[in-house]
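The block underneath contains the structure these notes are about, expressed in structure tokens.
A single protein chain has been omitted; all remaining protein chains appear in their positions.
By letter and in written order, the chains are A, B and C; residue numbering begins at 1 in each of them.
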Amino acid sequence: MIDKFRADPMSALAPIPSGACVAVGGFGSSGRPDTLLDALCDLDRRGLHVIVNNVGSDFTGIGRLLAEGRIRRLTASFPVLPDFYDEYFAGRVELELIPQGTLAERLRAGGAGIPAFYTPSGAGTMLTDGTFPLGYDPDGQVAERMQAREHRSFSGREHVLEYGIVADFALVKAHKGDRKGNLRFRLSARNFNPLAAMSGRYTFAEVEHLVAAGDLAPDDIHLPGVFVDEVLLRSELSPRQPAIPRSGS
Amino acid sequence: MIDKFRADPMSALAPIPSGACVAVGGFGSSGRPDTLLDALCDLDRRGLHVIVNNVGSDFTGIGRLLAEGRIRRLTASFPVLPDFYDEYFAGRVELELIPQGTLAERLRAGGAGIPAFYTPSGAGTMLTDGTFPLGYDPDGQVAERMQAREHRSFSGREHVLEYGIVADFALVKAHKGDRKGNLRFRLSARNFNPLAAMSGRYTFAEVEHLVAAGDLAPDDIHLPGVFVDEVLLRSELSPRQPAIPRSGS
Amino acid sequence: MTETAATAAVGGRSREAIAQRLAADLRDGYVVNLGVGIPLLVPRFIPPDVEVILHAENGVLGLGPPAADGQEDPDLTDAGKQPATVITGAAIVDSALSFAVVRGGHLDVTVLGALQVSGRGDLANWYVPGRNPAVGGAMDLVAGAREVWAVMEHVDRAGQPKIVERCTFPLTGRHVVTRVYTDLAVFHVADGQLRLTECAPGVSPAAVRDRTAAPYIEDLAGRDGSGAGALRRG
Partner (left out) sequence: MTETAATAAVGGRSREAIAQRLAADLRDGYVVNLGVGIPLLVPRFIPPDVEVILHAENGVLGLGPPAADGQEDPDLTDAGKQPATVITGAAIVDSALSFAVVRGGHLDVTVLGALQVSGRGDLANWYVPGRNPAVGGAMDLVAGAREVWAVMEHVDRAGQPKIVERCTFPLTGRHVVTRVYTDLAVFHVADGQLRLTECAPGVSPAAVRDRTAAPYIEDLAGRDGSGAGALRRG
């Protein structure tokens, strides 16, 4: 029988290796899978490529990953946290900056088997012309730039070709979930969660409430369980866990 | 104040001209906007380009449009109705045959401002190589073939470029709707309805139940009202209206 | 292959037995799409300890048995537009998300009837020229599902092989079929190479060979492909 519930985040997330590409749901702290992110930190995973809309404004969640020096590359639209930029300009983290709607669509496309699509967003800007600095050298010089996008005109208007994102793993947070992996979100905490879940080759969902199969009516499910591999309960302690001081790296 | 409810289908749909391109929701008779389709017939519109997954199996709904000779071109994945093929092979209706998933994604893309995307579906087949007959001459010869798709390889696999569909109008059916145009569907009657609605430059929704704004909680709305321009009540008589005998055309 | 050999009765599995044989290969937790014909017979043979999520193109994940008489709900049909039910824990999605499941590789297996399968795994199942063309979700299913299992009679009504070197009917997809289940045999396809892994009870490898028009490796030692196998021409 299908039972995707796992009691222990640490053992569930153990297969995620250092260096993995991980898509994460949430918009700031709203809808962010803090329990799963904490487990990733407690497992001491490093060199991660994290895909998330924004870092948030403190050292919880993605901020903790950052503070502990676990992120190699961030793909995001709005990093926010000033400490992130210190790391970026110092050459310790790469930043792939993507328009928010393009990021959402790329995650969906990856999960939907669409390898690439055209969008007008960002056409003719430095985020698509190959000039935006992906990363810096330790001496502050640009080490690498984001790849230029193919441009193509449709109906007389410039568009860029963007690729679907398939992440090795996805970490998302839902309000309710059942043992088949069906998820329901609450208000604007939905945001990137369904899309990150679709994008993951293997997807972990942190839920506030584990409900019996059938408690969520078929029409009330926001994301069907076929996109979710394991379901874990959110720990109430998560948001209050302190960040471990930044490691050397 | 925003009030998208209209009492009379005939006057509401009057702006749809003959020759228009109309996307229609439904999968067979499930979720099909019969009241709106009947109004279109009663308004005597002709030469329509109808985009719908399938015609259904009788002379209600799309079948009535067909029986009355109102369809110039059908874009569909599964026409079904034998009488449709009689019209097709006789050169009275064109058929643009599209894989079902591609059709759904093209409607969504059109509504989402994505002019084109790549998909593996149909690559290397006669639905994408320019050989499928779009239409026939009255003498039974192929008059025109479907346009060949650009092919491109991603990760070593052939894909085709498919274009977003923006329809002049969309006709969809929902279970519940409010005066802001918010819609909720029921079970598998959802199918193509949200996508057809997104695709329409101007979208009419037929609902079984008109509810007060706020009756549908924000998390229970399947399609937000921004995609819907006018809301009409389903007539219980619709599915039983007989087809008018086929006209000359 | 001679016509005499192809048309002679050789025993083999009934339609139900083909479905049962295929059902035995489904694993717990699989997400599966079933086409019309023999594939629709599969659910009744799924072992009780195996839970499979049935996907229907029109947006059902967790399709149940057909609706009983008098219990039909016009808002709940399968992909063949027949009145359906859902299992506990089912989810409904729109058609775009339904095919995101398919194309995105979230469908483990699609089980489809076939007109022809080529030795490289090409599938023809959507269109007989001269008849009425309709494709539905077939091209998306074969392009997207992790495994494509073709189910069919080994030869057509005229006794002609349906496993062929090159499909003569219009293709549904190239290099997509991963297994073929027929009344006479089970084949696997990997890296463009067809392998005969199993003959139906009472059916000889020679009988299969006589009725198969594509080259294949005979690999009957084990269904895991552990046998060495020798290249045979059909």
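Convention: a residue touches a chain if its C-beta (ideal position, glycine included) is under 8 Å from a C-beta of that chain, and two chains touch if they have at least 3 such contacts.
Quick caveat: nothing in here was measured; it's all calculated off a predicted structure.
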**Request:** In the full assembly, spell out which visible chains the left-out chain is touching.
**Result:** A, B
**Complete:** Missing-chain contact, candidates A:33, A:63, A:99 or A:135, resolves to A:99
**Complete:** Which of B:59, B:85, B:118 or B:227 touches the missing chain? It is B:227
**Asked** In the full complex, which residues of chain A touch the absent chain?
**Response** 27-31, 53, 57, 77-80, 82, 85, 95, 97-105, 107-108, 119-127, 132, 158, 175, 185-195, 222
**Fill in**
On chain B, the omitted chain is touched by residues 1-2, 108, 110-114, 178-180, 182, 198, 213-214, 216, 218-219, 221, 224-227
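Everything that follows uses one rule, which is that only the chains that are shown with their structure count from here on.
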**Request:** Name the two chains that are joined by the greatest number of C-beta pairs in contact.
**Result:** B-C
**Asked** With chain centres defined as C-alpha means, what is the inter-centre distance between chain A and chain C in Å?
**Response** 37
**Asked** Taking each chain's centre as its mean C-alpha position, how far apart are chain B and chain C in Å?
**Response** 30
**Asked** Out of chain A, which residues touch more than one other chain, so two or more?
**Response** 112-114, 218-219
**Prompt:** Of all residues in chain C, which are in touch with two or more distinct other chains?
**Reply:** 60, 86, 92-93, 96, 99, 102-103, 143-144
